[in-house]
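Starting off with a structure, shown below.
One protein chain omitted, others in place.
Note that the chains take the letters A and B in the order they are written out, and that residue 1 is the start of every chain.
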Amino acid sequence: MAEAVSPTTSKKPETPRIGVFICHCGTNIAGSIDIDAVKEYAKTLPNVAYVDDYKYQCSMPGQVNIREQIDANKLTGVVVAACTPRLHEPTFRAASKDGGLNPFRFEMANIREQNSWVHMHDREGATEKAKDAVRIAVAKAALLEDLYPKSVPVERAAMVVGAGVAGMQAALDLANAGIKTYLIEKEPSIGGRMSQLDKTFPTLDCSQCILTPKMVDVGRAENIVLMVNSEVEDVEGYIGNFDVTIRRKATGVLSPEEAEAKGIVGGGCTGCGDCGPVCPVTKPNEFEMNMAPRKAIYIYHPQVVPLLYTIDWDSCVKCGLCVEACGEKKAIDLEMQDELVQVKVGTVILATGYEVFPIENKEEWGYKRYDNVITSLEFERLICASGPTGGHLVRPSDGETPMRIGFVLCAGSRDNTGIGKPYCSRFCCMYSLKHAHQIIEKIPGAVPYIFYMDIRSFGKMYEEFYYRIQDEGAKFIRGRVSNIQEDPVTKNVTVYVEDTLLGRPMEIELDMVVLAAAVQPTELTNKTRKLFGVSCSQDGWLLEAHPKLNPCGTTTAGVFLAGACQGPKDIPDSVAQAEGAASAASIPIHKGEVELEPYYAMCIEEKCAGCGMCVNLCPYQALSLVEKDGRTVMQVTEAKCKGCGTCGGFCPGGAIWMNHFATPQIVAQIDAFLLGGEQ
Amino acid sequence: MATKNYPDPILNEKLRDRYYHRDQSNPEFTKEIEKIAGTMAHMCFQCGTCTAGCPSAPRSSYRIREFMRRAVLGLEDEALTDPDLWFCTTCYSCTDRCPRDLAPTDVIMAMRNLAARRDIVPVNFLKTVQAIYSSGHGVPNNDVNRAAREKLGMTRDPPTTSMYPEYIKGIQKILDHYGLKERADRIIKEREG
Partner (left out) sequence: MTEMREYAFFLGCIAPNRYPGAESASIITSRRLGIELLPLNGASCCPAPGAFGSIDLNIWYAMAARNLVLAEQMERDIALICNGCYKSIYEVNHKLKHNDELRDGVNEVLKEIDMEFKGSIDVWHLAELLYDENIVGVEKIRESVKVPLTGTKIAVHYGCHLMKPKKERHMGSTEAPRWIEELVEALGAEAVEYRNKMQCCGAGGGVRGYDLPHSLDITNEKLQNMIEVGADAVTEVCPFCQLQFDRGQIEIEEKFGIKYDMPVFHYNELLGLAQGMSPSELGLDLHAISTEPFLKKVL
């Protein structure tokens, strides 16, 4: 057995006196576990000085009892057998502290989530398993030591990654709370998906009209450092002290400030637009869903923030005509290089948004095969007054005004085939209702056909909106479209669907079909989340710390989520989560310091051979080799260490002590389990 | 409400109880289908994709979605006695498109297997069995074809059981193992006299 002694405690070991408190959790635990049997068993365990049970251990009387019994029985450790430590570990640590114990002398045995709830129909087995859990916890509690959390100062700055509506809102909130905020956007303009939308449901206000004031605010906010055409390149550090490297991609265009810094007085891009017309290269404009042209030097649309032109290096031929046109402003630099910028922030909000699932993968609907099958985002641009057709909805095949338009809901969503997405994309029902309204409003006599499985109008005033659109004349057909066939001559598209309410197959020839395509996390999201150590759920969306009680947090302290990167969200939900994330991200900054769990590794220097193997293994760059008393030993940067145990598990000399998860403590748990208390 | 037993049989039928009652569901039926078909029939959410692309639906009362519903609810009698069950051409379009990744075609095949256990099988299916039992072929050779083959420089009979009838015995043993020929003969006799 390992005889290592903690490097922190030099005092001689005391005789452990453990108190065991067994919670009934009403009938949650007591319904499937024989509490009395566990209680009697606990009394027989070595080092146990006191055993009690209570209906709700987390209640105030339960906590008070723990406090009192610590004092009355001179307890050196406390075990509570109850629910998961994720819920009540903080509660019982506080109770132990109230009783005069170091809070890290507390150990929890989970006999609810991992026992009573899953073994509801096996009382005997569950009771035996609870005895095991208590015995194991007691074994560890007997070896627990006093630990003291460390405080580190928090950098008074934040970062928001992604400048769609969620990222913008989060940045504005942080900035208004007096926090310097770096807002990082990969595109040339802020605004995100919302800036591509025409109108918003259910209020029907113009998306750009309500968004541009926010964009202007962001552009003007003193506390916001806006970095467009930028991506997160590297992240180091931890809550309070993230060192983030940003790649500012070369745009080929100097802002007035950048120009001034280079000594070009009164120069830099003013967004005058002289360069675009002279550029000989024409490319499709991504902002317009490739339905309008742009030049190799371009802005997406007139309201971009910041109003700076950008060069698309993939298509620029470097002819220099734009440089000539720009003239004295000298804003264009065809030799510009990417720049890496280092910033230090205390907290981070990820707001990386979504993109449209490549719906051509669902071949039955013919997207990209049939001219008159388009996606909803393409519809938004076609119906938008500032879009490529000036708001006149036309058929891509012939430019004619479509009169019969189909909307295919759940296109690629609620799809378990492995091609589409199993989840509900959440906002397609509502925007499709809005689309139906828009064509009724804009094209007299036009009829929208909405093919749906369920209309999910869950938000405030949403069901009322559904009522309104039905009243306006949209045809609702309850069936999922199996396939679409194009008329080889007219290019009309025929939709095959069953009206499941009539039980009748339908063959409906339409002028145009709009696919409400599923959404998915953006391509860059996965890379970015890995840099920040944030997990994703199996569908690829970023994983919140708790789906109900901590929806803005992540399992990485100091990193928060806003908007659709966490899951499909409409504008109100995105903005709401953004404000929540901003609030959460501002708390450590306002406190000024954060406590780090004292679970870091420590080097037992007399055992360390200085081999350095652990240094390379550490995923957090927390270890280094130093010279001490003439020999090389490992040193831990405690603030960087996450206590993962990789080094401790590997160290060939057993020279690494993992606080709170030390080898003797874990071995005692294993022994307690295997030897059945006979150690 | 069970049968009404009114004295007038016409009224009795007209006023027949249309309520669904729980005892019409046989949960074992759902399980049996899933076992034979190897698909999670109970996961159908009735979107209608299957019927919408079904070549038989627009020219008959056959609705594969309704058969899926019967599988979900365990409506055994309703499913197995419905003559529409035999309108599936097994084209598998529904299977390829089902968003729940189910195989409605295989559900139909499973239901047909279960119907066959009750001797509910169209005669043409059984005649194929008889043909194979006697010749090894569902569509056997004939003299016109033999002459045509000869003209093409081919053997009068293809090198199948036609040319090697000694192999037919093995086929008969397999079919007899399941008693299928006997069953086919009996059912056809019952139907056609």
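In this section, a contact is a pair of C-beta atoms (placed from the backbone, for glycine too) under 8 Å apart; a residue touches a chain by one contact, two chains touch by 3 or more.
These numbers were taken from a predicted model, which means no experiment stands behind them.
Summary of contacts with the chain left out: across B:M40, B:V72 or B:A116, the touching residue is B:A116.
Taking the complete complex into account, B:K173 is the one of B:R22, B:K173 or B:K189 that touches the chain left out. Touching residues on chain A toward the chain that is not drawn are 363-364, 366, 369, 483, 485-488, 494.
Although one chain is not drawn, its touching partners on chain B can still be listed: residues 36, 55-56, 59-60, 86-93, 95-96, 103, 105, 109, 112-113, 116, 121-122, 124-129, 132, 136-142, 145, 148-149, 151-154, 158-164, 166-171, 173-175, 177-178, 180.
Criterion: only the chains that are shown with their structure count from here on.
Each chain gets one centre point, the mean of its Cα atoms, and the points for chain A and chain B are 51 Å apart. Looking at the complex, you find that chain B touches chain A at residues 45-54, 57-58, 63, 65-66, 93-94, 97-101. Against chain B, in their complex, chain A makes its touches with residues 364, 410, 414-418, 420, 453, 478-483, 496-500, 503, 505-507.
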